[in-house]
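With one protein chain held back, the other chains of the complex are shown just where they sit.
For reference, chains read A, B, C and D in written order, and residue numbers begin at 1 within each chain.
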Amino acid sequence: MKRLAFMALAPFCVLLLQGCAGWQSALDPKGPAAGELAWLIWFFTALCAVVWVLVMIALAAPLVMRSRPGDEPLLLNAGAERRKMRVVVSAVGLTAIILIGLTLLSFFANRTLAAIGSDAALTIRVTGHQWWWEVRYENATPSRILTTANEVHIPAGEPVRLLLTSTDVIHSFWIPSLAGKLDLIPGHMNVLDIKADKPGVYRGQCAEFCGAQHANMGTFIIAEPRSKFDAWLNDQLQPAGAPASGEAKAGADLFLKRPCVMCHRIGGTPAGGTVAPDLTHIASRKTLAAGTLTMSRGNLAAWIADPQGIKPGSHMPVADLNGDELNAIVAYLEGLK
Amino acid sequence: MKQRAAADLSGLPTFGHGPRSPTWWGTLGFMALEGTGFALAAGAYLYLALSWPAWPLSAPQPNHWPGTIVTILFVVSLVPNHILHRYAKQCSMVPVRIGLVVMSLLGIAPLVVRWFEFPALNIYWDTNAYGSMLWVLLGLHTTHLITDVGDTIVLTVLMFTRHGYSGRRFGDVGDNVFYWDFVVLTWIPIYLLIYWAPRLG
Amino acid sequence: MKGTLHPAPAGVDAAQGARALAIWNSFRTCIFSVMLLACGPFLSGASEPPSAAAIAPPATAAPPDDGQWTMPAKNYASTRFSELTEINEGNVKNLQVAFTFSTGVNKGQEAAPLVVGNIMYIVTPFPNIIYALDLSRPGAPMKWKYEPNPEPAAQGVACCDVVNRGAAFADGRIFFNTLDGHTIALDANTGKPIWNAHIGNINIGETITMAPLVVKGKVLVGNSGGEMGVRGWVKALDAGDGHVVWTAYGTGPDKDVLIGPDFKPHYDMDKGTDLGVTTWPPEAWKIGGGNMWGWISYDPDLNLIFHGTGNPGPWNPDLRPGDNKWTSGIFARDADTGAAKWFYQWSPHDLHDYDGINEQILLDMTWQGKPRKVLVRPERNGYLYILDRTTGEVLSATAYGPVNSSKGVDLKTGRLIANPDKRTGTGKVVRDICPTASGLKDWQPSAFSPKTGLLYIPHNNLCMDEEGVEVNYIAGTPYVGMNVRMIPGPGGNRGAFTAWDVAAAKPAWVLKENFPVWSGTVVTAGDVAFYGTMEGWFKAVSARTGDLLWQFKTSSGIIGQPITYRGPDGHQYVAILSGVGGWAGAIVSGDLDPRDATAALGFVNAMKDLKNATTAGGTLYVFRLP
Amino acid sequence: MSSADVTGDRHIQEPDPAKGDLAPEREGPRDTGMDDASLHRWLERTWRTPSGIFGALSSVDHKVIARRYLITAFVFLCLGGLNAVAMRIQLSGPQRGLIGPDLYNQLFTMHGVTMMFLFAVPIVQATGIYLVPLMVGTRNIAFPRLNAFSYWIYVSGGAFAWVSFALNMAPDVGWFAYVPLSGPEFASGKRADVWAQMITYTEVSSLAVAVATIVTVFKQRAPGMSLDKIPLYVWAMLVTSFVVVFAMPAVMITSTFLILDRLVGTHIFNPAEGGDALLFQHLFWFFGHPEVYIIFLPATGMVSSIIPAFARRPTFGHLGLVLSLFAVGLLSFGLWVHHMFATGLPKLGASFFTASSMMIAIPNGVQIFCWLATLWDGRPVIRTPLLFVFGFFFIFVIGGLTGVMLASVPLDLQVHDTYFVVAHFHYVLIGGSVFPLLGAAYFWFPKISGRMMSERLGRWHFWLAFIGFNAAFFPMHLVGLWGMPRRVYTYPAELGWGNINLFISAGALLFFLSFVLFTFNLVHGALKGTSAGNNPWDAGTLEWATSSPPPSYNFARIPVVTHIEPLWAEREALPVATGLRVDARELLISTVAEAYPDIREKSATPSIWPLLAALAVGGTFLYSIFTPWAIVWGAAPIAITLIGWFWPKGDPEDQE
Partner (left out) sequence: MRQALAMLLPLTLALVACQREERDTRPQSALGSGEQPTPVTTLEPGGQRPSPTDNKAASFEANAFHMSEGKRLFSWFNCSGCHANGGGGMGPALMDEKWLYGSSIESIHATIRDGRPNGMPSFGQKIPDDQMWELAAYVRALGGNAPSSAAPQRNDDMMVHPSENRLPDAATLGKSP
């Protein structure tokens, strides 16, 4: 039987080794907050494992050592009971000490986390929508306020302050490899401070059930060196480039004539929707539809042609375009770097 | 398994009043859970009131007079209620019948005034959360009031039938008295919350 | 009241040789006026406080009254003051109807009739028909009419009823605007069109409702559409052929706003390069409002025109962080080139749709011992501003009604001190903001009497709840992003007619009205002030005390601008268009449903009972003494 | 201590001589001195459930009702399990298109709602309904008609939810249905209304059972069963019932607020008009956390019953265990906020809740250590029930320890709402409740059915369940830490969660199969099992003192209790009390603390009215999701059925 139990456990060990990697893992910290938390997770896990093993030993011991299966119920021996009482009381005492220790540990970890963003220079407002993220880079000069979607670029090595809120239902912003999650609640404004130690791409996704497409509400934090970040910000602040080809030109016209214009904004054109992701520089993003598809011409076409097949229930409607129209619009959007 | 007689119960009475009777405990249990409901509803009110600096959300103050009249009626009703309780414990039929009729009327009276309390709130339930909470609190208590008055009336009718001459029925009267105390007591904090809390802010 | 008993037009018997008489009459009045003006200081010195005597419009902007009414504001100084005295405090109670005329359009009649010579011109709301009535003949028959046939679709993009605020007369021509964005010049005598300039595009939500102003051979016109994401502008059209001489935008880069080296704003907050761009999120200025749909004044001495700019769009302030230049402010521009001279922003980063387009009355007065050329502005945000019109410096800003959306104006920086408790934003209802989006006073113009030194302000007394909501910019559709529901203000009276003592900076008296006073006003040298109510009363009150002297119930609520003129018979007449509508009266003219608190951008909630008080109409009433 | 001490005549109160206007008390035959055969005939005639469908529907026998409860709850368990299997098939690989989000969201909501409200709470209460009256030595539960009513309410509530599911109307907002997602704006149609009303009225049933249980324990204990002699299982049910009484109103208030917001336009959760979405979470978790203990505490009672029977000695630290039950019950109300750490509450307050959440581990530790001490000192006989208790230790301790991790604010921010949490609460709920329940099923099945279940199949069942469970849920800890949020109907392939999820799904299937085996064992045992006898395990508590299955009257004569394990203490002859009437449903009411005999009270006779009342209430609730006027229209039938219920019928039971 014990062998059976071991066999059951063996695959876990394999999986354990396989794990830890990945760009959306709490065990693969890439920032001070997640690092602190990963340490905490490992410490708690180790301690809990020790406690568990002790309990299991205590459970197994009488079974291994049992001499005679009982028959008549035993009557109690007051002296033996008292001795045992001492053991049990000390076990409880030990439990209490461990728990107090863990409480203090998490209290101090909390304070460490709170200290991360106290000097954040950059403030980004993230607003949750069903089912995408609106990202707004605050700036003292209003004309340098950038609004984009689904991807958060940050300068690496600097603390960044995120202001989290929502306009519809509750969402939760979670980039496991950088920090713990925090909810976006309508009527409330939450503050999350994050910092990425090194440049990189960190995936995250909505962690509070938010309706039909909760599963496909991904986001990315892209940490870059400061200079690259500044350049990126400047690029993004520019209005969309003019369509390059004739097809793209036709696509731009179609964009304004067909349903796209009702919800999306493209800077530099009359399209000014705010209830859907800003598309001014859509082609510069890594993914489409909040992390659902990687950015490519084919996926762009697939997404526009059948959003309800790819992300059923999302607010992107099927726009009833013919093949040429679809190609034209894709050609246009593809050029919006 | 073999048995041996160890006690004789034949001399025990067949009914009891107050905490001796299981019904009393059942009533107490329901009071506990309903009281929890009241407490949570009141807690929700206070939670919202403390969340919003502009509470009561620029609504006009409620007219407290119907509520105050109800409160007075409630407090007054406690006197005959407890007289009724004494007679119920003595199992004397005539005073109990009179007492129940009185208590039915004293139950209906606040219910009638309660009808005027709702408009006196000076706000609708769908105007804003303050209005919602007022209606919820008042509605919650009114539900209890209606059910208890209905209960009292049924019991009154019952006591005028041949089924009344039973120790258990007198026990029921006692429990009814007990529940009325609950209805009155829960009203006091709700009354203060509805009519006087908005006047504080 | 008495007027209703004598409906027959009088004075017909004197019709022979009326023309000659009229000329003589005007001559006589001129002489009298000059005498009066000359004696004014001495006459009034005895009865009025000395400071009042010092306040008067500049003579060049407010020339002596000729008994005509050639522009809605009466004169370039926008005083709406008539020197006629035939109707006065003593006899106004005898006023009776001289004639009436149905415009045939049952929408809000906000226009001021014009009287030039023997002809009265009235412009109706959409479809903007212009009628010329011959005053020299009994019953004032129609001389001609002109139907511009504007596009019906324009009705769908007009924010607050399909009103028109009047025409302007200059050089034998009548200039007026149509809802669908045309400015048209007609021959005043024949009604033949001379030119027709298409300057507004209804497909992006642009309409024109304002009355043009003709200054030095240029027709000044601005657009409406601050609720549709339309970028505001003022254009100067050549009065001769209608070509655009200059265009000054309300937002955007300096060159679009005609900000050049001459631009010398008084306050630091208005200094900088391309503030019309940098105080907006990227490109938001392109759809940011700042429209000019209200009143322009002109000072010939300084050769400056003064005009306000409308609210920034959308209303939801979360969508446009920054000061949102150059919205909700006032420009002084060179009358020839349009170049901006100075600017002052009434409501930086406007939170509550406080358009800055109200009338500005140009006055010369003594301020702290020094004579100053000032500009008086009862502003929508609730303050009565006195600005030095040469520099744009705020001399004083005093609330003339209940205001809690702000805590006053910092005279050092010139900035409005917003009340953080009343800051609106997405997803929360902010309650009891006073004044409302329609302002303590909306477009309805006030009048100033140099005789009394009082400014007669018809205004609202409303408060509101507001909640920002997300909104899409879709060209040609509304771009508001705000749920609003209005409620009566403190005291429960939704309107008031306030006489404001400009020198003392306090109200002389206040008349409470049940409904907002959405009509303009006129005051005469006979010390009578006229205004109308939304129930349909046309009222004459004493300009000194506010006592109600006379009132007449017209067929519909009044939101028009009263005028007074000397008729061909030499007698003084008072005219008003009756016909409820506008933003405040949209519930009646648009047949809106009062169950929806946010209907008509929230105004309906405060006007639920208006449907029981009046119905739609469109009738001209002209009164005179028997 | 002899039995005479506790029931001595000096404690029995004489009837009050002055009794006003009472009808003369009618006398009937008593059991004193009656021979066993005629006693059985008498009692059977008095207490039996009437025959026929009508009779069955009118039954007020706690065992009959408990059996129905158990079977119904088991059916719901299977339905909820099928939901889970469907979800696991969808999740077995990335981007699988078997089930779309609309159905998936209904599936996991129904899974949660069914398991929490239609399976876990009802089944522990059902076990209590069956066992508590037997364990305290009485003839029926207190308020038997209320008990019958509660069943009808429960079953109609469950049917309501599942019929809605069949009609594509099932709630799809998660079992805790946070606003605004479940609010009027974002949950269109009637799905969230179904959630709200179904919750409200299944909780009515739980509350009714809780009150009945409390009163049964307080007032109907056999003579001599003073507080220190109450079996631990009964203590657990008592504490559970108290937790129900104080926690369930919170969820009723929550769901009522929600339905008010949705149907009549109140603004309690509308932040724009002065409400607050977080209020919902506070109210819900004020119920939701105690809910876990409502499910867990009875299971500890079961463990405390099974362990001494197989360890062959009384439980170690009886008093400690009772006190820890109380401590857990009390503390469970102080840690609801640890479900809300990610909502951005003030840091200091959150730390307080960390401390209180950690603290509840101490009483739980006391329990574990006491049981271990019992086993350590006993001479364990390893049979299937005990195997499941071992499984309970193995699994629940992991669940408890991950619970400690979740109680830490910063740590929770990483694992909250991920599969780590899914793993945690399945370890707690399945390990802490289902495994003991399965053990209890094997343990008490002989009592209920009179037959034994197969020990061989039982062992197979255990290992299959044990391995299946751990294979399904242990990897979830990992995948949660790797960033997989809960309630996702699919996940992208590039995140590398595919293999582990396939493994999880395989484990889930295995776990499901173990229940197929269990069902077979149940049916097989009920039909073909060997006869059990009164006390197959030679256990010590009173339910084993009567026949298996027990007669309709439970005990021919009411036992007199002298010891905490009466059957072990009195091995040759059980002391009993005599003197009750046999022609009327008379049972003994005793005093609260010492359990002195106090009153011979009549228990209610069978009645169809509870069913009718439940139909009236159920109809009203159902109708109320369509119009608030339903409450007004429904009041009349409810009033009529309640009057019918309480109006005396002239039975001997009504007369006194």
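What to note about this one:
Please note the rule applied: a contact is a pair of C-beta atoms (placed from the backbone, for glycine too) under 8 Å apart; a residue touches a chain by one contact, two chains touch by 3 or more.
Everything quoted here is computed from the prediction, not taken from an experiment.
Counting contacts over the entire complex, the absent chain touches A, B, C, D. Only one of D:Arg221, D:His267, D:His318 or D:His461 touches the absent chain when the whole complex is considered: D:His267. Among the residues C:Val469, C:Ala505 or C:Ala613, only C:Val469 touches the chain that is left out of the figure. Of A:Cys263, A:Leu279, A:Ala301 or A:Ala328, it is A:Cys263 that touches the chain left out of the display.
Of D:Asp102, D:Asp538 or D:Asp583, it is D:Asp102 that touches the chain left out of the display. Across the interface with the omitted chain, chain D contributes residues 102, 166-169, 180, 183-186, 188-191, 262-265, 267, 269-273, 626-627. Within chain C, the residues in touch with the undisplayed chain are 152-160, 227, 427, 429, 465, 467, 469, 471-472, 474, 476-480, 483, 485, 586, 590-601, 604-605. Although one chain is not drawn, its touching partners on chain B can still be listed: residues 124, 126-128.
Note that only the chains that are shown with their structure count from here on.
Taking each chain's centre as the mean of its C-alpha atoms, chain A lies 55 Å from chain C. Averaged C-alpha coordinates put the centre of chain A at 37 Å from the centre of chain D. Multi-chain contact residues of chain C (touching two or more other chains) are listed as 427-429. Annotation for chain A: residues 186-187 touch two or more other chains. Residues of chain C that touch chain D in their complex: 427-429, 467. On the chain B side of its complex with chain C, the touching residues are 53-54, 57-58, 128. Taken together, the chain C residues at the contact with chain B in this complex read 421, 429, 431-432.
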